[in-house]
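For reference, the structure discussed in these notes is given below.
Shown here: the complex without one of its protein chains, the others still in place.
Labels for the chains are A and B, by order of writing; each one numbers its residues from 1.
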Amino acid sequence: MDKILDIKNLTVKVNIGKNELKIVDNISFALSSGKTVGIIGESGCGKSITALSILGLLESNIQITYGTIDIEDICVSNLPVKELRKICGKKVGMVFQEPMTALNPVFTIEQQMLAPMKVHMKISKQEAKNRCIKLLKQVGIKEPELILKNYPHQLSGGMRQRIVIAMAIACNPSLLIADEPTTALDVTIQLQILRIIKKLVKQNKMSLLIISHDIGVISMLAEEIIVMYAGEIVEQDSKDNILKYAQHPYSVKLINAALELQNNSEKLTIVEGSVPRPGENIVGCKFAARCEFCTEKCLSEKPPTILKENSIGKVKCWKYVKD
Amino acid sequence: MSKIMKKNNLNSYIIIGIILLTIPIIVSIVGSLMSIHNPLETDALNKLQEPCVKYLMGTDDVGRDIFTRVTIGIRVSLLIGLSVTLIGTALGMCIGIISAYYKKTEKILMRIVDGIMAFPTIILAIVLAGILGAGTKNIIVALSISYIPTLARVTRNATLEVLSKEYVESAIVLGKSDIYIIFNYIVPNILSQVIVQITYTFAMAILHESILSFLGVGIKVPTPSLGGMVNDGRNYISIAPWVITFPGLTISWIVLALNMVGDGLSEWLNPRRKNRG
Partner (left out) sequence: MIRYIFKRLLHSIPLIIAITIISFFIVHWMPGDPIRTMLGDKAPEEQVVRMREELNLDKPLYEQFQIWLKELVRMDFGESIMWKESVVQIVKSRIEPTFLLALIGIIISVLLGVPLGIVSARVHGKIMEKILSVLSLLSISLPAFWIAIIMIQIFGVKFQVFPVAGYHTIENFGILIALKDLMLPGLVLGIMHSGQIGRMTKASMLEIMKQDYLKTARASGISEHIVLNYYALKPALTSVVVVIGFSFAALLAGAVVIEQIFNIPGIGNLTITAILNRDYPVIQVVLLFIAIIFIIVNIITDIVCAFINPKVRYENE
């Protein structure tokens, strides 16, 4: 199985004034073609930054300081912008969180959809237009010819997100990255959008990297789940294993909280405390301060990432280290 | 994040601007303490003297010492600038806050403000100063009236922004008195935006005062004023360029310094919000 995305030891730092803060800390994971992986974690844990660094879309004060990102065996983490753009849209499509601001207000939908096709595909304008219509139909838009003539402000949030999805898959990318694709939408629309993504991934045989803070979203789309905490990957495993037999104390709490919410349970478990700030100097495990199993070792030494007993998943916790 | 922001060093523009600003102030104070020339004394024998040890910046067409006149001009300019800024800000802030807080007054107050704003500031100032007649007091009145609308607008917009915040809404619901809300919630929160505007107003007031004096509707002759001195020296520029050079440089220097402080403050107090990570 080919690896479509391979991230090794990725470390990302942000410069604020003279300070340099680590916001993604030495993470590694890979995505095989046709697979779907979800990243889950609280806001500010570095999920979005990870996604943005794949396509080199980080703000100028944020840099990859260590590690590599490979897309289909091309190392993109140190590729010049010009070369990188040839991959953006063609091999990797991206859907953003905020559909209200993701489309340019002064261009029609048609102008915006045609642009990436003009860059990546050698097709005539008429062909490209026909493709737009086809794509819009695929994302469940009923009158595509009419919509193409519209400006973004004339459309609802759900419609705009469908268009963003259509744009992301316009050039048949082999990997789709969806960064909180439904967070900004009404609950009723969320499910529709998720179904569209699921259908398209299957139809086009794409790989999917979905990022969300919502375990419901992740479990609907992903076969494999990565749990991130404070810029680190604390656990990664197949969906079922994470949902049923999560091992890292943080994953356990996260999933229990989500399940209780789902079951309308009266008593809600709260994960006490909050995520440590980036730049806070923590010697040991970053979750130690909120962990009920915390030992001396957890406070003084960083836990290693170890292979789980099922030999698929990995977990980063002293609890599972055998002497 | 707020901790990190505070550590963010004081903007270099503020420091440079303040240093630049203190130089003419010191020159003005030292100059008037050790002045050997009378700023009004004409001296037919020493007309249009080049800058030398006796006349640091030379003399003008009637033999008055330019350096002494510049030191007084600085003082007059700063005095007018400061008075205009204080009066304009005080009234502008009152109008801005009242029109934002008491919705009923909004229509009338803002109509007047918009009406006055339809006249370009400097033209309004020239007309008012011209009608009131030359003189320090009249310039202060003319410039203050011209600036009030802009300051009122800035204050009003800032106040409306604060009023839409939940913590102010909750204070209103809790039945706190208007005065309490205005002084404990609104004023502290609009201050950072208003301070920036105040600095720019100060710079603008000095620039506009020099324009008024240059046009002859500003400070009454023979009191030295930087703008007036440039006008006096106009006709002698080919033979005695120093007559207009020094007053003009001084105006530019002070206004530039104040605008730098304004830029620095606006970046320091209202940093653009960083995107979430």
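The rule is simple: a contact is a pair of C-beta atoms (placed from the backbone, for glycine too) under 8 Å apart; a residue touches a chain by one contact, two chains touch by 3 or more.
Nothing here was measured: the structure is a model prediction, and the numbers come from that model.
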Which residue, A:70, A:98 or A:260, contacts the hidden chain when the whole complex is considered? A:98
Based on the whole complex, identify which of A:116, A:181 or A:278 touches the chain you can't see. A:116
From B:121, B:136, B:157 or B:192, the answer for touching the chain not displayed is B:121
For chain B, which positions touch the chain that isn't shown here? 111-112, 114-116, 118-124, 126-128, 130-133, 203, 207, 210-211, 214-217, 227, 230, 234, 237-238, 241, 244, 248, 251-252, 255-256, 259-260, 263, 272, 275
Interface residues of chain A (partner: the chain not displayed): 55, 57, 60, 81-82, 85-90, 92-94, 96, 98, 101-107, 112, 115-116, 119-120, 151, 153-154, 164, 167-168, 170-171
